[in-house]
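Omission of a single protein chain aside, the complex is shown with its protein chains in their original locations.
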Amino acid sequence: MSSTQALLAPSLPSQLINLLAAVMLLIAFAMLAQRRVLTLINLFAVQGLILTASTLLVAWTTSQPHLYWSALITLVLKVLVLPLILHRLIRKLNVKWDVETLIKIPTTMIVGIVLVILSFNLALPISALSGTVARGTLGIAIAIVLLAFLMMITRSKAVPQVIGFLAMENGLFFAATSATYGMPMVVELGIALDVLIGMVILGVFFFQIRERFDSLDIRHLEKLKED
Amino acid sequence: MTTLSGIVLQFFELLLAVLVAPLLTGWVNVCRAWMQNRSAPPVLTPYRVLLKLFTKEPVLAYNASSLFRITPYILFGCMCLAAAIVPTLNINLPINAAADAIALVGVFALARVFMALAAMDIGTAFGTLGARREMMIGFLAEPALLIVLFTSSLISNTTSLSSIVGQMARMDLVIYPSLAFAGVAYTMVSLAENARIPVDNPATHLELTMIHEAMLLEYSGRHLALMEWAASLKLFTYSCMGIALFVPFGISDGDSWAGVLVALTALAFKLALGGSLLALIETMSAKMRIFRAPEFLGTAFILAVLAMLIHLLLETP
Amino acid sequence: MEIFLVLGSPLLGGVLLALWGHRARAAELNVAMSCITFLAAALLTWRVIANGPMITADAQFAVDALNVFLVALTAFVAMTTAIFSRPYMRIEAAHGRLTDGRLRLYHAMYQLFTFTMLLVLLTNNLGILWVATEAATLTTVLLVSLYRTPASLEAAWKYFILCGVGIAQALFGTILLYFAAERVLGAGGDALLWTRLSAVSGSLEPTVISIAFVFLLVGYGTKVGLVPLHNWLPDAHAEGPTPVSAVLSGLLLNVALYALVRCKVLVDGSLQSPFAGNLLMGFGLLSVVVAAFFLSRQRDIKRLFAYSSIEHMGLITFAFGMGGPIASFAGLLHMTVHSLTKSAIFFAVGHATQKAGTQIIDEIQGLMKVNPTVGWGLLLGSLAILGMPPFGVFASEFLILTDAMRHQPWATPILLISLAVAFAAVISKVQPMVFGHPRTDTPLKRLPFTPAQIPLYVHLSIVLMLGLYIPPPLAEWYRQAARLIG
Partner (left out) sequence: MPNVTPLQNILVVVMLWLAVGLAGLAFPRNLRIVTKLLFPIGAAGALALAVSGYSAVTGAVDTLILPLGLPDLPFHLRLDALSGFFLMLLGAVGTGVSVYAAGYLRAGEASAPGVQCFFFQVFLASMALVTIANDAYAFMVFWETMALSSYFLVVSDHEQPDIRRAAFLYLLMAHVGAVAILLCFGVLQGGTGDYTFDSMRGVEHTPFWGTVAFALALAGFGGKAGIVPLHVWLPEAHPAAPSPASALLSAVMLKIAVYGFLRIMFDLLDTSVWWWGVVVLALGLITALYGVIFSAVQSDMKRLLAWSSIENIGFIFAGLGLAITFRAYGMGALAALALTAALYHSLNHGFFKSLLFLATGSVLHATSERSLGKLGGLIHRMPWVAWLALVGTLGIAGVPPLNGFVSEWMLLQAFLFTPGLPHPYLNMFIPVATAVAVLAAALAGYVMVKFYGVVFLGRPREEKLIEAHDAGAWEKIGLAWLAAGCVLLGLMPVAVVELIGNITRLLVGQSLGNPSNWLYLAPINAERSSYSPLLLLTVVALVALATWMLVRYFFHGRIRRGPAWDCGFPAQTSRMQDTAEGFGQPVRVVFEPFFRMQRELPLPSDQSPRYRVTVDDHFWYWIYLPLARATEFLSRMASKLQQGRISIYLLYSFLTLIALLFFVR
């Protein structure tokens, strides 16, 4: 009885997680469509927040204590530290911040839809194996990764590209929590450390690039090529 | 094979060739004069010329090297060897095993190379010109000549001249169409090789047309005599070879001196005929431009190849 | 405990040099720490050869024939490169291209980079392996942009973004791997231990594993420099300081490939099909072909050899993809000779470019006259890397090609033609640099310190020896490692 009920109507936490996943996907699309970089940073922070919430939810339903730590790391890093760093960077670098995309946004959206379909298809056999509460979300995680990838391709300035990179990291994290209840702690710490150092290095880079090129437009960075 | 009489016969033949060669040259000159309605020089003129030259003191250019001086002897030696190899009277010649038809062509090539080198030795414009033209005629004539010889050797399955001639002489009278073609080709090659009209003119000293004479320009005295004599020997050898390959009848086989005598008579007759034929050809045709020579010899080559193909097609069982 | 010495000494070196990396004797300290690392690695190698594979520290570290061989190689090349970088970086500083602060950064990062590579090799945890690989990228990013020129910044940016994105895919692959492993081994840290995974690889879910491998391949393949994921590589190699190019080409690519091979073993165990091998062969072949055609259009000498690295990585990937005792043996041998030769070439190139004051091929001429030892080193190194006997690269290429003739005959002509094209391209570039008269219009620079010749010729001598004679212990070692790869 209960098993059939579980099949027909998923438990409440599971529904909630699915909802959060859907919101994350929505944010991913929003980021893809967003032209303003400040909004982009805020969207990224919101995505981090939802990620934290879903991680907490998974931790609570499955009572996996180490996931609380994961949630904490996410909260600190992706909701607080990184958006802050990005905001400060923007203020310090003080450049006009309209995002120019290389491909028109409607086109990007259509490609994004195709990617989502692909991701869901890809995730189908994997989700079937998963015993976790959030198994349906794996497809969304893959979609978020691919959409972030797409965003990196279409952006011509350095900061949005980096945000795309970080959004990809979010997608990965989401996949880790939803499909496997999180990676082993030591690994997660290592990943967090890498992301943090990466951001620091990026900050250094932004200053160096601006110093040299007077702009963060990465179209200046097209000198090294074959001719 | 190498019996005493064989060796004696060999010497006799060689001596005969050396002594008779200028006579043949003289005879051709006489015939030609007749055909051209000129009064002929005595048939022994070449001997007189040789004698005159031998007694004269040779004048050597200042920068003539010893190569220049030994060339007449080497040339003469080569021609004697060639004359000795070609069966004229008898086919059982001891020296025959030393060189076959291919080697004979090689001996001629040796003579030619030395002559050309000697011509270049002094460093005059005409000498090098002659050498270059002579070598050109050489590389054009040699393939045709060898193909002619190959046709004969395919018929008789041997490249040894004695064996070829022996087989030809012994054969019943079978008509070999291939030999007809080969004969024409051979005649053309012989004309070129012996510096006759239409390829070269032995009587000219007109600078732009001469080939053979240009090479001899710097020679004088006994050296010139030897060169001239060698040229006569070459003509004689070529004539004898032609006779041996295409009309060998009458040549003696074995050690009998009677047979040799018959052969000698036959040879004298054939040479006289051949000489007048040569004179006829020379009278009938005109000297052609030097770069027509490839066409002329090319024709000879094609004829020789045709001869070979005809042999392979029609005459092989 | 050697493991901790191997890992500890570069870590300690990194810390020390971060503090004193700008002092007068920093380069010596760098050499000394690298020597200690190498000695420790040698000790570790000896232990493993004597006692067989070992697993320590709660199974977090595992050393077997495969990685101990790479540990020894990495530590060795790191040591010789440190020796090379001593005069090289001093000359750079004397030519005014570097400040003290950057020198400190260089020294510290050099040691940390060594540390991360050794960690990749020694760790048994696939998650840590990922972390360390990413860290290796991070440590070298700042080295690539050390000169702060526009070009070097651009190169570093591309390096960072492309490798970062690439490696993120590898993380996804690792997550999927963990997902599959968890179902067999249960949740927890053990599920990412390679030794545990390989023991149960037969029962891992094939669908998941094959998707995981795709992500892993794209991820680590980016770091290996497989075409079409290679685009960061020539830029990063060309614009960084030459010692960094040497270790990037000679070591980092190997290490990334090592990660890929470890994953491939698991995938093979799970799928029981040549799926992973075919993918590797495909990418390997594509890399060889494309890189070969790229070579002939290069004008920068370091870029030229960067493409050559792509080509050779492609060849090694092909060999591992083909699999089997001979091909794997050959792949390992090729890893060894390639990293020795390529770093030797970069040593020679480094001094040559310092002398000429440029990296443009057309502007460097007549090295034989300017500096015969460097000239000979460059020429012999180039001939060696192109697979001319009697150098060792030929030995491995011979094995790869002959084995390919047996198992993948269709691929052999493609490989051979590409190798011939590469040969023509590289020789046509290197020969005018080495021979002829030095250019008169660009004045040669004075080198205030004696160039490091010993590392160059030591490498070449080892490569020469490997072409003529592979010592039986080494061969046995390769065989064991090849057996692990399968």
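We call the chains A, B and C, going by the order they appear; numbering starts again at 1 in every chain.
In this section, contacts are C-beta pairs under 8 Å (C-beta built on N, C-alpha and C of every residue); 3 or more make two chains touch, one makes a residue touch a chain.
This is a predicted model, so every value here is computed, not measured.
Displayed chains that the missing chain touches over the full complex: A, B, C (touch as defined at the top). Across the entire complex, the residue among B:Leu16, B:Leu154, B:Val262 or B:Met288 in touch with the chain not shown is B:Leu154. Between the chain not shown and the residues B:Cys31, B:Leu89, B:Met120 or B:Val165, the one that touches is B:Met120.
In the complete assembly, the contact with the undisplayed chain comes from B:Cys78, out of B:Leu9, B:Val28 or B:Cys78.
Set against the missing chain, the residues C:Gly13, C:Pro87, C:Gly127 or C:Gly166 yield one that touches it, C:Gly166.
Touching residues on chain B toward the chain that is not drawn are 54-55, 57-63, 65, 67, 70, 73-74, 76-78, 80-81, 84, 95, 97-100, 102-103, 106-107, 109-110, 112-113, 116-117, 120-129, 131-133, 135-136, 138-140, 142-143, 146-147, 150, 153-154, 157-160, 163, 205, 207, 217-218, 220, 222, 226, 291, 294, 301, 305, 308-309, 312-313, 316. Of the residues in chain C, those that touch the hidden partner chain are 157-158, 161-162, 165-166, 169, 210-211, 214-215, 217-218, 222, 228-229, 231-232, 234, 279, 290, 293-297, 326, 368, 383, 386, 388-390, 394-395, 398-399, 401-403, 405-406, 409, 412-413, 416-417, 419-421, 423-425, 427-428, 431-432, 435-437, 467-470, 472, 475, 479. In the full complex, the hidden chain is touched by chain A at residues 102, 115, 118, 121-122, 146, 149-150, 152-156, 161, 218-219, 221-227.
Simple rule for what comes next: only the chains that are shown with their structure count from here on.
Here the chain at the heart of the shown protein, by mean C-alpha position, is C.
The highest number of C-beta contact pairs joins the chains A-C.
Once the centre of each chain is set as its mean CA position, chain A and chain B turn out to be 101 Å apart. Among the residues of chain A, none is found touching two or more other chains.
The residues of chain C never reach two or more other chains; the list is empty.
Per the touch definition, chain C reaches chain A in the complex via residues 125, 127-128, 130-132, 134-135, 138, 141-142, 145, 148-151, 153-158, 160-161, 164-165, 168-169, 171-172, 174-176, 178-179, 182-183, 187-189, 191-192, 205, 207-208, 211, 234-235, 238-239, 294, 297.
Those residues of chain A whose C-beta lies close enough to touch chain C in the complex are 122, 125-126, 129-131, 142, 145, 149, 152, 158, 161, 165, 168-169, 172, 175-176, 179-181, 183-187, 190-191, 193-194, 197-198, 201-202, 204-205, 208-209, 212-213, 218, 220-224, 226-227.
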